[in-house]
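Below is one structure, written out as structure tokens, with a few remarks after it.
Every protein chain but one is kept in place in this view of the complex.
So, chain A:
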């Protein structure tokens, strides 16, 4: 049973039907940038752990805190850090998300690098007021006198196979609607480390969403040294000419398979883009691609209405109106709470994404 505070069996074993049902190499795996130096095999939670370890070494003011982080975290992301850096730098807090967020803001306002963990993205809402009204507006409302730039909220997010309502949510659109916040989500181990280190270095408060299904499943050759992947830059994962396909986080692996299916079945040439940073997003990269292909499919797990796909679709109709050959297709979660038994019907799985691509191309 998967409940708050327990380590999911699915996460431990990497079992999830919609991504791993068939094929020898179901996950999208990238090679590390050689300029980042020597690399070693790591899964995503180890890559995140490594990023935080490097941060605690380099920045003597950095602290990590949240519920159950002291013993290594319920997803093992903080394993060994308390032993290496001391109980004053890696510590448990009482069980209160608004407390964690407020406490983090206070630390960051004093110039401390505050790495706060919210155990599941589903439980970030008690902290919504502190994040939206306080952290996001701290610099603006003080005329730039004060800021909480050293603040990063890390939180496991998105579907995991059996998470039900409160272990599955993808809340990025709530935060993307809040000026002052940056919202980042990685698709793999290499990306997680580079984007997290860039988030920590950025002098703005960050919501860093970690697709929990990838913690053990995503294994890559991750550079062992310090490197960053710039925020606000999407990545063209695969070039193509018929349709642009945009996603982020774990959805990238679903889209990768859907794209392959479209190519194998119908010979459709897809350009696959990982947005990486939800806010501020890289409109230019998506726009250039859409101008080339004339078609766009956006897919995300979060519900369709007011999901971030809406923003991308609206921006493309505004800026690529004369280039579009078909309506923008959004393949998303339905406008329901995230269900348990019906998860496979709810999520924008490989078949739904393939269908969306096909629809866009045959319009």
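Criterion: a contact is a pair of C-beta atoms (placed from the backbone, for glycine too) under 8 Å apart; a residue touches a chain by one contact, two chains touch by 3 or more; residues count from 1.
Please note the rule applied: contacts and distances are computed from a predicted model.
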item: Protein name as given in UniProt for the chain not displayed, "2-oxoisovalerate dehydrogenase subunit alpha", "Light-independent protochlorophyllide reductase subunit B", "Probable cytosolic iron-sulfur protein assembly protein CIAO1 homolog" or "Ribonuclease H2 subunit B"; value: "2-oxoisovalerate dehydrogenase subunit alpha"
item: Selected residue (touches chain absent from view) among A:36, A:75, A:103 or A:338; value: A:103
item: Residue touching the undisplayed chain, where the options are A:34, A:94 or A:267; value: A:94
item: Contact with the hidden chain (one of A:53, A:154 or A:182); value: A:182
item: Touch with the omitted chain, as defined above, among A:133, A:241, A:317 or A:336; value: A:133
item: Touching the absent chain when the full complex is considered, from A:47, A:69, A:90 or A:114; value: A:114
item: Per the touch definition above, residue among A:40, A:61 or A:336 touching the missing chain; value: A:61
item: Interface residues of chain A (partner: the chain not displayed); value: 61, 63, 88-89, 91, 93-94, 96, 98-99, 101-112, 114, 126, 129-130, 133-134, 137-147, 149, 179-180, 182, 202-204, 232, 280, 283-284
